[in-house]
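A single protein chain has been removed from this complex, and every other one stays in its place.
Labels for the chains are A, B and C, by order of writing; each one numbers its residues from 1.
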Amino acid sequence: MKKLRAGILGATGVVGQQFVRILSNHPFFETVVVTGSARSSGKPYKDATDWIVTNNPPENVTDLDVLDTNTKVILRNDIDLVFSSLPSDVAYSIEDELASAGVPVFSNAGAHRMKESVPILIPEINPSHLNLVSSQQYGEGFIVTNSNCSTSGLVFGLKPLMDFGINDVIVTTYQAVSGAGRNGVGSMDILGNVIPYISNEETKIAQETQIILGCKENGKIVPAPFDVNASCARVPVLNGHLESVVVQLEREFSVDQIIEAFNSFSGEPQALDLPTAPSNPIIVCQEPDRPQPTRDLSLQVGDLGMAVKIGRVRKQKDRLNFFLLVHNAIRGAAGASVLNAEFARVKGVIE
Amino acid sequence: MKKLRAGILGATGVVGQQFVRILSNHPFFETVVVTGSARSSGKPYKDATDWIVTNNPPENVTDLDVLDTNTKVILRNDIDLVFSSLPSDVAYSIEDELASAGVPVFSNAGAHRMKESVPILIPEINPSHLNLVSSQQYGEGFIVTNSNCSTSGLVFGLKPLMDFGINDVIVTTYQAVSGAGRNGVGSMDILGNVIPYISNEETKIAQETQIILGCKENGKIVPAPFDVNASCARVPVLNGHLESVVVQLEREFSVDQIIEAFNSFSGEPQALDLPTAPSNPIIVCQEPDRPQPTRDLSLQVGDLGMAVKIGRVRKQKDRLNFFLLVHNAIRGAAGASVLNAEFARVKGVIE
Amino acid sequence: MKKLRAGILGATGVVGQQFVRILSNHPFFETVVVTGSARSSGKPYKDATDWIVTNNPPENVTDLDVLDTNTKVILRNDIDLVFSSLPSDVAYSIEDELASAGVPVFSNAGAHRMKESVPILIPEINPSHLNLVSSQQYGEGFIVTNSNCSTSGLVFGLKPLMDFGINDVIVTTYQAVSGAGRNGVGSMDILGNVIPYISNEETKIAQETQIILGCKENGKIVPAPFDVNASCARVPVLNGHLESVVVQLEREFSVDQIIEAFNSFSGEPQALDLPTAPSNPIIVCQEPDRPQPTRDLSLQVGDLGMAVKIGRVRKQKDRLNFFLLVHNAIRGAAGASVLNAEFARVKGVIE
Partner (left out) sequence: MKKLRAGILGATGVVGQQFVRILSNHPFFETVVVTGSARSSGKPYKDATDWIVTNNPPENVTDLDVLDTNTKVILRNDIDLVFSSLPSDVAYSIEDELASAGVPVFSNAGAHRMKESVPILIPEINPSHLNLVSSQQYGEGFIVTNSNCSTSGLVFGLKPLMDFGINDVIVTTYQAVSGAGRNGVGSMDILGNVIPYISNEETKIAQETQIILGCKENGKIVPAPFDVNASCARVPVLNGHLESVVVQLEREFSVDQIIEAFNSFSGEPQALDLPTAPSNPIIVCQEPDRPQPTRDLSLQVGDLGMAVKIGRVRKQKDRLNFFLLVHNAIRGAAGASVLNAEFARVKGVIE
């Protein structure tokens, strides 16, 4: 299969670095363009980037010159698709212009997420939403988004429960500092502390969860009808959002049934054996005190952080309780977008 | 008023040190006995104790010899009451023996909490429960407990809501390491991590909350009828349990009404101006990202950590959400017991 | 004594907040002007400031409007002196202009420190350096600086050793994140980590130490002749720089003699009983594992962080080793400048 030529928008940030990392030696895509802010542009990637996600940036990008994040500059290059980890304020117009110019955009930015015709795609969960792109106004180009990082974990905890009928959901988060970007959380604010506030996060979780788990009717998404009540806090953890989830189900259930539903859950990325898909999208921890951010982000060989970990599944009166852990920068950001592009390619939406 | 002679059981631990601190220069009580484990006994308090709660132990105890935590040894001394911060396994028999010997016991241990005749007393919340001691079998002695540290915060968040009718409560905690005692949480387990498990904590919160907010009928406590669904986790914070609370209320409410209910809440300790009582038992933070453990444990002059802080009061659909912060070692432990003893003295239960 | 009217330049930052705090209810000075960046100016101080150093900003400044940090704007006000916690790049010209306009400037900024006629004053250590201001070109105005935060601790560890003859000094630091300012160190960089680099810090420590401990000859400072070899690192600590110091002395010494020299050290601020002066400028810890940042920043009643703590004094072969702890934001910044102004007032240099 010929590799498609990919651009990474906002390639020097934390999520951008994860894009670079995941796309090095990728069987479907090769990185040919990396963009950054005015401060970075013109420099070789290795000099423009304060690389933090592994020891060193992969060799295929170290000497790429960072381009200015500007539509005209980007379009001077021969690219088949772009991945976007731009800040939302910048993302809106750039992504719009690139899609208008015929470029498929796989975006981690929230800018276009709330548009009716833009899918918030998680191929294990809502693969049929991909087709929304045909209703976009862009011609050959289009925009596919992935969800907010907290949402990306929560929907894995909920999807297997839908057979039991979900009445309502209450989620409380313990979110890692990397979710706010490289300098999003200052050390004076978070050392030894918890900050019970993340701007807009609670609303995003509620809305995105309802959309992702919604049905497509007449080419439009009807949001899932249950409430999602979210409370979000930042904790002094580097990577990995932990979430406490309380669900009221319509039907009778036992803890064993729920664990079985989690363990047996699988989706199209697994059936298609997509490169970035984990063997098991959900891993249930047996130990009484897991999952934990420092120990469980990657639990299987080959799991780079794409599997969601669940533990402490328990029934309290009529409610189901559990904790889940999602790698916010992988399953919640760069890995999610790459999986979306893999899925789109295998489905023939990009070629 | 003559000061009563107090013993502190388990005086070298974290909660024991807080007892020592709060009782130094106390108008009602003076510390005349401090006990510890076999390893500590026989040494002067200042040598037996790895003092951590302030810079140095107060002068009134530095040279007291630590006694063995043994009923006979303790009873050789002239004491009017004891405060207990013993581990629960040790607490059961010692507290029982002392009460049988006529000594009033104010205990932070969980050992006797679940007994029908033992009050879990928080004088702002359930002052009438103090009278349960008259149904105890001990004669002149008795046992009064305070609640588990997480519960001690939660009930302040719930009590003012009872006028609105509480249907159910979901609470998720971010608990400080000091709640587990001096060596309860190893640094390898918690640095940069969250541990979503605290042994028995979730059950304690549910049961104790229902009892504390229960009614007394025919001399017995009828637990409050609503569910309390708790999920508990340890975070890398030194002091201060943060809790996210979601409540379903029977009656209509506005956020302003709830804030008003919190702000105007006051109890007998305030009316009686007890030495350890905070002016306002609940302080509502205005800022969007508070309360925070490192910044808000003590918000008013004279508040040593006895006021519970509440923030982010909001309405999501029909539910009420807020965060609260409680100083686990003060309002949740030593300060709670001392306030109970102050209340008992003013009420004439001890003299 | 009439209070002098003080301006605080850069009042919204971490050091600026400490100035505000220390000057509330100060017997010599009252804060009448607070300045900030363009983003802050025009707002009341309480709204412009993300207050972090205590619970709430003191009442005397909450409603002061923050002025733009601009010489003309500042000079429209009736002020007797200014305290500066400006960033060095901004500080140079503003401080110069204010001094030229006749205003005494007490600065925590490094901008003018290396000028021959500008004292780096620590009144316990080099009180005679204050007179350098008479050789400045400013007329009635002048500039007095305090040292870099690490240096401010080190010189207390060295001054009492000068009677033994100092041959050379090797210092290695463990520096708190607050030393870099509010957003100086991102949480992704420092959580669970050590960063063995602080820009220019090692050079500053060497140069400033030699100047502060230098002799005044013919109205000029002759730097102390010994080498100061510094290695600096940032650690995940909020406040308090710890330093390991190794000194080679010319004369024979015993550990007891050194401890005695530390304990008996006192200076003019103590003799003059200046408001911000600690009773003992050096406190020697007895415990084998102290001083520690979280436990020892303030060890005596009334010590707001102005005393330097020393521990683990030991002799290894012919070298003297010890650890010292300095509150970087108090003795190393705002408290140092305030003490300098107090000293200048009592000496009649400002009135």
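Just so it is clear, contacts are C-beta pairs under 8 Å (C-beta built on N, C-alpha and C of every residue); 3 or more make two chains touch, one makes a residue touch a chain.
Note that the structure is a prediction, hence the values are computed from the model and not measured.
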Among B:57, B:192 or B:240, which residue is in contact with the omitted chain in the full complex? B:192
Touch with the missing chain holds, among C:170, C:259, C:272 or C:304, for C:170
Given C:163, C:250 or C:289, the one touching the chain that is not displayed: C:289
Tell me, which residues in subunit B touch the chain that this view leaves out? 14, 52, 177-178, 182-183, 185-192, 236-238
Name, in rising order, the residues on subunit A that touch the hidden chain in the full complex. 52, 55-56, 191-192, 238, 294-296, 298-300
Contact footprint on subunit C, counting only the chain that is left out: 170, 172, 174, 191-197, 202, 206, 227, 229, 231, 233, 235-238, 242, 244, 246, 288-295, 311-312, 316-317, 319, 321, 323
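In this text, only the chains that are shown with their structure count from here on.
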Tell me, which chains sit next to both subunit A and subunit C? B
Computed distance of Cα centres, subunit C from subunit A, in Å: 47
Taking the mean of the CA coordinates per chain, how far is subunit A from subunit B in Å? 42
For subunit A, residues that touch 2 or more chains besides their own: 191-192, 236-238
